[in-house]
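Here the complex is missing one protein chain, while the rest keep their positions.
For clarity, chains are labelled A, B and C in written order, and residue numbers in each chain start from 1.
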Amino acid sequence: MAELFWLIPLIPGASALLLVLFGAKLSRRWVAWQACSAVFLSFLLSSAAFAHLVRLPPGAPGLTKTLFAWISSGPFTSPIAFAFDHLTAVMTLVVTGVGLLIHVYSTAYMAEDRSHARYFAHLNLFTFFMLVLVMASDLVLMFVGWEGVGLCSYLLIGFWFERPAAAKAGMKAFVVNRVGDAAFILGILFLLANVGGSSFSLINKAAGGGLLPSGLMTLVAILLFIGATGKSAQIPLYVWLPDAMEGPTPVSALIHAATMVTAGVYMVCRLSGLYAASGPASTVVAWIGAATALFAAAMALVQNDIKKVLAYSTISQIGYMFLGCGVGAYAAGMFHLVTHAFFKSLLFLAAGSVIHALAGEQDMRRMGGLRKHLPVTFPVFLVGALAISGVPFLSGFFSKDAILTGAFAGGQYALWGAGLLGAVLTAFYMFRLVYMTFYGKERTAMEPGHSIHESPRAMTIPLVILAAFSALAGYVGLPVFFGEKADLFGRYLASSVKSGSPHLAVPTEGLLVLLATASALLGIALAFVFYRRTPALPSRLASRFPGVYRLLVGKYYIDEVYDAVVVRPLVRGAEKVYERFDLKVIDGALNGSAAAAGLAGKGLNFLQSGLVRDYALAFLIGAITFLGFLLL
Amino acid sequence: MTTFMALAPLLTVVFGALVVLLLEAFMKRANREPLGYVAALALLAAGFFVIRSWNRDLDYFGGRLVLDRFSLLLIALFVILGLFVLLMGLKYAARQGMNLGEFCGLVLLAVAGLMIMVSSTDWLVVFLGLEVLSVASYALSGLKKTDRTSSEAAAKYFLMGSFAGAFFVFGLALVFGTSGSLDFSTLLAGGVSGAGLAPAGAVGLGLILAALSFKIAIAPFHMWAPDVYEGAPTPVTVFLTVGPKAAGLAVLFRLLVPLLRNEPFAAVFGSALSLMAVLTMFAGNLAALRQRSVKRMLAYSSIAHSGYLIVAVIAGDGPSLVFYLVVYLFMNAGAFSVLAAMSRKGVEYTALDDFAGLGRRYPWLAACLSVFLLSLAGFPPTAGFLAKFYVFSGAVREGHVALAVAAVLASLISVAYYLKVIVFMYMKEDQGEAAIDQENPALYLVIFLCLFGVVQLGLWPGNLLALIRQALSAAF
Amino acid sequence: MAWAVFLILSFLCIGSVAAMILSRNQAHNALFLVLSFSSLGGLFGLLDAPFAAAVQVLVYAGAIMVLFLFAIMMFNLRGELPVRVKKTRLAFTVGLGTILLAELLLAGRKLVLGSPGAASAAGGDTARLGHFLFSDYLYAFEITSLLILAALVGALALAGKREGS
Partner (left out) sequence: MIPPPAAFFILAAVLFVLGVLAFFVKKDLLTQFMAVEVMLNAGNLAFLALAKSLGKAEGQVIVLFVITVAAAEAVIGLAIIVLIFRQRKTVQTDELKDLKG
């Protein structure tokens, strides 16, 4: 069955085509079944191919299948060819596996929606393009998937286009991504002009063999990385992702947490030969990653929308992955990608379950005390939160530790420190979310007739499965003091990506693990102090500063206190940056460029007055200028 | 080989036009559709002669008519274009009050003009071919005689076209005065030898280029184009957006490629053309952003595509130029065909609002239009992506990096307005009921063929590219 | 003597075009143009191109301009006074025209300056022209037939009275 692996992307593609064309005529039941089984088939095939792959002797190349010569004549060739090597296998299993769970979850979540068929058509189409992206054996075909997932993401963010916010968010995602894509395509063009081909092996070989001038290599690597910052929501092109939460929650889980947004990390790992050969580009990747990880974590501290917290958290975690790639720990980056796919989609889906239970409420200030009402959602959410915070023996602990160890081993102590600080913040904002949502007083404002209820089985079963993976997935990549061979994941990927930095001595690594654990626990403890033991801290503060207290007598004074005492010093910088950068520069540039384009268009339309003599005048001026140019 | 057979494709088309016009004059039946079939037959016969002449390098009239593979390729393109336009017009003519016989005859004559233009290297012949094309297109744009916009388009096109034509004539005079001949090669003798062109030759060429740019719709000579494309009957718009553009670019390419290899010349003409290319791409795309009529939006998009095509000319990249032209024929004709399908007797739906909810009401039509628009926007894996990709990578390879960057940025803008139509079709509720008359088999055939072309060329471009390469290897 | 003829004819030619620009009467415009084109015919003659001169007078001044006059009569446009162009716009256009003129003269100066004109080879011989027309220019000649066909069909299609219009 493994040799049929090239059908993996095609099955969801065919299903999407059928749904686009006939979706309106099919019954809801049928649509849901078809969409899920297409992804399920892909998942089966991926598993078969993966099983085949791990049985191959070490050093053997993976599966490849050239469907046909796509661009076969001319200065370069680019076949439509799928490859299935170790790196691809990881991504494919994540995409089909997590994708399947999210498809199943969606059958319940979207059951009532008017555009049910359109939703599943887009979701299948997205799966198709995502699989093309990860299975492409050359950069041009990868770009096909790259553009395709962008298109689907845009369509799905704007799914509820009746809401102006959704339509606007879709547009914003689209525009920002196009900026990245422009850089990406330029990178491809430069590569083609200089390497003479676009297959990954060729590029990595050319880069590794020193066949390319280093300046060009850096330029290409940075251009491609700009594309990645667009797709993976890194500084400076991250601004679309928080707004993308306007889409349906399963979409946020699949596209904006587990798969599409990590495509940039995958691309960097795929081209690890190129990035490893270009020091400056790697440095840029690492620092952008670290800056994003810190900055987005700080932003997550002050969000009140449950999905926005998770969105900023995603940005921050992807920053970690880039940090890992930038310091040369590509396998660690991929490892975190995988564990993140599990726990973040779990968190999103669980948040979706919460929102579902509260009939669409997303503001955490109107939640609280939900743990009693949601007996399944709460524990799985807790597992996810513990995993992302890096509490020992859950998946996030191992993968985050692998990245931090990689940074430390590479001698990048500043980056390591930033990662550690980020870990504290991560634990803090995650448990702030947990305490605000599931503990404390019930602050829900439900309409009469509604009651808070646990979600249906189709939603909770995927949650439980994801929770199991979030807890256990880390054991494939244990740190070195479990034995030289404990890092299964790293060894597994060794044939596909550049190997990382040298191993540390066991005591050093042990110390690092302890520090990482301590920072996670510190974050959780801080959150506990501020949000669980609510009466103690604010009243003590209030008695000491009566003026401040009077000021803060409000409903949500906790937030205010916390804002004044903790967040301001820590976050003010981030917020300033956010205000300056996101609101003024990026939004300004977006609105500005839209306005400029509009203005230019208006000007052009004004010139296009409909009067022949204006047209002739333009002709005359053009001709005179042209002739003058020729005469000079 | 010098033989009378070199005239066969041209004569077939002209003969077809005469037959159609005579039949039309003596025909009493109300249903004129057989005339369309006769015209299509003439084009098919011409296509047959094109295939027969392949690889034979026929010429006649002392080398003033040359059927090398480059011109044959373009003639084949024009034959397909003519067939599409005829098929689109079969029902359209009756519904929108056009005389089918005259329409078919004029289309054939215009195609003859295009053929003349691309198969000669003599300026006088090119000029006369251009005039045949122009005169026929002026009439074609005004063929919806009861429609105010159609006749306005004809008048504007005519006035601006004859204005540009006068520049062409003066340019011809200067070129003639420089070299004593109107053949491309004698004029180039000075330029290619490195001596550079005499100022008179350069200015003469400049005047001619301005007039050709007018036909191709390159800024700042493009201003007539949106008005004419919008006002002309939709099948005619397809003809105007593809035919004159392709012929003008072919002439430009033949002329400029030897010249642009020459350093001082390339510095002057190359940079002037680059400037115009950038201007064209941005003018077309920015103005398209604001349009509320899909037809006018596509008109501006056509201008933007002229800009991308010029990039291929500047890079001297013949294969990607021809490939882009072929792809553009399919995706553009496809998009306009769907537009033509959005009509019923006396009514055409071209406003953006008319497309709202089309995805629900006419899913097939909407799906086809989406594919064409995505291709125009350059989304992979459609043919439009490959075409753009080829052109841009050629530009980078030849060192025109800034031009490639500008082109990528410009196409970035273009996606916004193409996608707007798709959003309207699938994500908006329909307001009125734009009930369309679906009985139009010939038109659906065109849509299908275009769809086939866009998908086929996007996934399996190999055969066509090999053919183009083979055709160009000999000529340039 | 020839200079005098040249000067008179150029004056007539330019003067009548200038008059056309200034005049507001359509019919007068057309008549000025006839005058201009006739004097151009004379200039053609001076350039040893008697055949072109004859065609100019017959076809242009004779046929085409008469067609124009017919059209003017038909539309009965006398009542329509053309609107004046704005002064700034006029000045701008004149400026552009001056630049264009300078460019054209600059371009042509090398070609014509100092060339006395090869009087002998000018080819006033109409027989030779006929020979040219049916040898080197045969293709072009054939194309003109196509051009006229297209113009006729087009004119009939647009202006002909048919059913439906």
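In the analysis below, a residue touches a chain if its C-beta (ideal position, glycine included) is under 8 Å from a C-beta of that chain, and two chains touch if they have at least 3 such contacts.
Because the structure is a prediction, the values reported are computed rather than measured.
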Task: Where the missing chain makes contact, among the chains that are shown - done: A, B, C
Task: Absent-chain contact - pick from B:Leu174, B:Ile216, B:Val236 or B:Ala406 - done: B:Leu174
TODO: Just name the one of B:Val66, B:Val107 or B:Leu128 that touches the chain not displayed here.
DONE: B:Leu128
Open item on the list: Applying the definition given at the start, please give the residues of subunit B touching the unseen chain.
Closed with: 124, 127-128, 131, 134-135, 138-139, 142, 145, 148-149, 151-156, 158-159, 162-163, 165-167, 169-170, 172-174, 176-177, 180, 182, 226-228, 230-231, 290-291, 296
TODO: By the contact definition given up top, give the residues of subunit A that touch the hidden chain.
DONE: 605, 608-613, 616-617, 620
TODO: Using the touch rule from the top, list residues of subunit C that touch the missing partner.
DONE: 2-3, 6, 10, 13-14, 17-18, 20-21, 26, 29-30, 33, 36-37, 40, 43-44, 46-49, 51-52, 55-56, 59-60, 63-64, 67-68, 71-72, 74-75, 77, 80, 82-83, 85, 89-90, 93-94, 97-98, 100-101, 104-105, 108-109, 111-125, 128-129, 132-133, 136-137, 140-141, 144, 147-148, 150-152, 154-156, 158-159
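The definition used in the following text is that only the chains that are shown with their structure count from here on.
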TODO: Work out per-chain C-alpha centres and flag the one nearest the whole-protein C-alpha centre.
DONE: B
Task: Centre-of-Cα separation between subunit C and subunit B, whole angstrom - done: 31
Task: Centroid distance [mean C-alpha coordinates] between subunit B and subunit A, Å - done: 43
Task: Inter-chain centre distance, subunit A versus subunit C - centres from mean C-alpha coordinates, in Å - done: 70
Task: subunit B, residues touching no fewer than two other chains - done: 199, 202-203
Task: Residues of subunit C whose C-beta touches two or more other chains - done: 103, 106-107
TODO: Write out the stretch or stretches of subunit B touching subunit C in their complex.
DONE: 14, 17-18, 21, 60-62, 64-65, 97, 99, 102, 105-106, 109-110, 112-113, 116, 120, 122, 124-125, 128-129, 131-132, 135-136, 138-140, 142-143, 145-146, 151, 154, 170, 174, 177-178, 198-200, 202-204
Open item on the list: Looking at the complex, which residues from subunit B come into contact with subunit A?
Closed with: 156, 159-160, 163-164, 167, 199, 202-203, 205-207, 209-210, 214, 219-221, 223-224, 226-227, 268-269, 272, 276, 282-283, 286-290, 319, 360, 363-364, 367, 379-381, 385-386, 389-390, 392-394, 396-397, 404-405, 408-409, 412-413, 415-416, 419, 423, 426-428, 459-462, 465-466, 469
Open item on the list: Quick check: in the complex, which residue numbers of subunit A touch subunit C?
Closed with: 617, 620-621, 623-624, 627-628, 631
